[in-house]
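For reference, the structure is listed below as C-alpha cells.
Only a single protein chain was left out; the remaining protein chains are all shown in position.
Going in written order, the chains are labelled A and B, and every chain counts its residues from 1.
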Amino acid sequence: MNFQPIDETSPDQLALEIKGVSKAYSRFPALNNVSLQARDKEFLALLGPSGSGKTTLLRVLAGLEKPDAGEVRFGGEDFLALPVRRRRVGMVFQHYALFRHMTVAQNIAFGLTVRPASERPAKSEIDDRVAKLLALVQLDALGGRFPSQLSGGQRQRVALARALAIEPRMLLLDEPFGALDAQVRRELRRWLRELHDQAGVTTVFVTHDQEEALDLADRVAILKDGELVQIGTPNEVYDNPATPFVFDFLGPSCRIPGVVDSGQLRVADWESAAAPGAPTGAVELFFRPDEVAFAPADGLGLPMHVQGFAQRGPDVRIDCRIGDQAFELQCRGDDLPPGVSVGSEARVRPMRPQVYAA
Amino acid sequence: MMRAIRLPGAAPLMLALTLAVLGVLIVLPLGVVFQQALSKGLDAYLDPLKQPDALAAIRLTLTVAAISVPLNAVFGVMAAWAISKFEFKGKSLLITLIDLPFSMSPVVSGLVWVLLFGAQGWFGEWLIAHDVRIIFATTGLVLATVLVTLPFVARELIPLMQDQGADEEAAALTLGAGGFTTFWRITLPNIRWALLYGVLLCNARAMGEFGAVSVVSGSIRGLTTTLPLHIEVLYNDYDFVGAFAAASVLASLGLVTLVLKTLLEWRHAGELSAHRRN
Partner (left out) sequence: MAEYAIKPPTADLPTGLIRGWKRYSILPGFPLAMGWTLSWLGLIVLLPLSALIIRPWELGVGGVWATLVDPRVAAALRLSFGAAALAALVNAPLGLLVAWTLTRYEFPGRRTVDALVDLPFALPTAVAGIALTAIYSPNGPLGAMFAKIGIKTAYSPVGVFIALLFIGLPFVVRTVQPVLQDLDREVEEAAHTLGATDFQRFRYVVLPAVAPALLSGVSLAFARGVGEYGSVIFIAGNMPLKSEIAPLLIVIKLEQYDYAGAAAVGLAMLVISFGTLLAVNAAQVFLARRGRA
C-alpha cells in the first residue's frame, strides 16, 4: 500500500479541499469547522463513531446537504456552487438506493440515459459501457435481474457500477460494507481497493470500522462530535494517536494513571524515561494489550497479579490485576516468562505506550 | 404461514359464525340488488336503463368522476411529494387537514358549498348577478365530489412514499438526472400501483357518492341527477325495478372495484403502502 504523505507544496496534486466546513442542526453541531484535503486519486477514509458527522460530511461533498459555513473545492472549482447533478460524483449509498423497478443493467445505464440528448452516448455505446461495467463488478450474467433478486454483496457491486458509469470525478461511499456479513465484507474490501487502484478515482468513504479504514485507505481522517481529531496515513494514526479517543477508537486499549515529573514517568512503582514532549503532572498511560513484554516479579515493569489464563492456539489471554484495576493482556505463549502461573506476581512492560495529560 | 390454533370444536363454530355475520350483513344486500332488479325478467330490467333520464344520469356520473378523480389524483401526488420527501414544520397538521373530509358527513360536504354558492350563500348574489350557476349544476356536483374524495389518493401515497424515503431520488440526482426526470423515471414508477389503487377507490366513491351530491344537485331530472340520485328519484316514484336496475349498475361498479382492488393487493402487495398488504 501507499503511505506517502501529502506533499502540501504541490497544489496541482490536490483534488479535494475542504475548508472550515460547519453544519449545525438545531440541537448540536454536526460538523464544526472541519478542514481537510485529499490528493488526486487518493483513497481517503472518514472514520468515527455514529454521530461524529462523517456521514454529514460525505453528504456535503455529494451535495445532498448544504453546509452553514466553509468551502469545498474540487480541482480548484467551487463545489458548493454546483448543484448535485452537475458535480458528477459517484455516490454509493449505505443502503445502495438501487432503483427497484429497474433491472441491474437499467440501473447502471441510468446516469448515461438521463444526459441531455447532445451529450448522451449512442444506445449501442451505452450498452457497451454497461456490459463492461457488469464485467468489472463481476455480475456479467445478472444484467436482467431486479435488485430484489440480488444478494447484499451483489447489490453493493451494482451500486458501485452505477456510480462508476458516469465516470465520476470523485467516488463517495457511505458505509460501503455496513450491511454485509463479515465474510463478504473482507472479500469486497480487497476487491474495492483493487478497483480503486485500477480506476484511479479520488475516493472518500465513510466507515465506523477502524480495521476497515486502516486496512483500505491511503489516509484516515478521524472525526468525533463533528470535529476532525486527526488525519494521517494508517501507520501515522495508529502509531501516534493524537488523543486518548483516537487511541481507544483504533483498537483495544488499556489505560492506567501515572505521573510525569522532570522527564520521568512513574506508574505504580515503575519508573521510566518519559517520551520527549510528554505532558507533565498527572497523566494517563495508554497501551495496547498485545504490545507488552513480561518480566519476573523482580524485573522491570508494572507489578501485576496473574489471575487466570486462557489459551487459544498459540495465543494466550492473561487476566490480571495491576493495582486495583483488572486487565486482559494478550501474548504469544512462548513470550511468557517461566514461572508465571495463576496466583503469581510478575511484571509487565508496555512496549509502545502513549502518555496523555489526565 | 398461518398455523391453525388448537381449539377443538371452536374453529368450525367461529368460521360458521363469521360466515353468518358476513352473509347476512354484507352479501345478502348485494344479492338482493340483482334479485330485485331481475324480479320482473330481463326486459323489465334492461328497459329502465335505456330511458333518456337513466342515460343522462350515467353520462353525468361519468363526467363528474372524469373531472374530480384526475384533480384529486394530481393533488394526491403533489401532497404526498411535499409530505414524504421533505421535512417541514406543521406536517402532521397538514395530514390531519387532508384527512378531514373523511370525518365529515357527506351531507355537510354538500352543505358547505351551498353556504358559499347557494342563493343565500356568501357568493350567491354575485353569482346570480353574473348568471353563473354552481349549485344545482355540474360545477356544484364536481365540487362536492372533489371534497368528499379528496383524501383517497393522498392517503395511499403518503405512507408508501414515506416508507420509500428519498434515497433513490437522491441517487438519481447524483447521477445527473434533473428534477422532472427524477420524478418521471424514479418516483412515478415506484408509486404507480399505489396511485392506481388510490385512483380506483377515489373513482368508486366519486361515482357512488350520494349524500354530498344530493344536497347540491336539486335533482333536476336529466340535468343534475347522477346515477345514485337517479336511484332515489325512481325509488321515490315507486319504480322499484327501475331503481334496482340502476342500483345494479352501481353495484357492478362496486364489485369490479373490489375485484381490481383485491388483485392489486395480491399481485403488488409490496408496492402498496404497508397497511394494504394482505
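Assume contacts are C-beta pairs under 8 Å (C-beta built on N, C-alpha and C of every residue); 3 or more make two chains touch, one makes a residue touch a chain.
Because the structure is predicted, anything quoted here is derived from the model rather than measured.
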Practice item. Specify the residue from the set B:Leu55, B:Leu97 or B:Ile128 that touches the hidden chain. Key: B:Leu97
**Study point:** Touch criterion as defined above, residue of A:Phe43, A:Phe93 or A:Phe177 at the omitted chain
**Key:** A:Phe93
Check your understanding: Of B:Pro48, B:Pro106 or B:Gly176, which residue touches the hidden chain?
Key -> B:Pro106
Check your understanding: Looking at the whole complex, which of B:Ala119, B:Val132 or B:Leu188 touches the chain that is not displayed?
Key -> B:Ala119
Review point. Of B:Leu25, B:Leu42 or B:Ala129, which one is in contact with the hidden chain?
Key: B:Leu25
Point to revise | On chain B, residues whose C-beta touches the chain left out of the figure | key: 2-5, 7, 10-11, 14-15, 17-19, 21-22, 24-30, 32-33, 36, 74-75, 78-79, 81-83, 85-90, 94, 97-98, 100-101, 103-108, 111-116, 118-122, 143, 146-147, 150, 162-167, 169-170, 173, 178-179, 182-183, 201, 204, 207-211, 214-215, 228-229, 231-232, 235, 240, 243-244, 247, 250-251, 253-255, 257-259, 261-262, 266, 270, 275, 278
Check your understanding: Tell me, which residues in chain A touch the chain that this view leaves out?
Key -> 25-28, 30, 50, 55-56, 63-66, 83-84, 93-95, 97, 100, 147-148
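Just so we're on the same page, only the chains that are shown with their structure count from here on.
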**Study point:** Whole-Å gap between the CA centroids of chain A and chain B
**Key:** 54
Check your understanding: If you look only at chain B, which of its residues touch chain A in the complex?
Key -> 167-168, 170-178, 181, 185-186, 189-190
**Study point:** Partner chain B, residues of chain A touching it in the complex
**Key:** 62-64, 84-91, 93, 95, 97-102, 110-111, 114-115, 162-163, 165-166
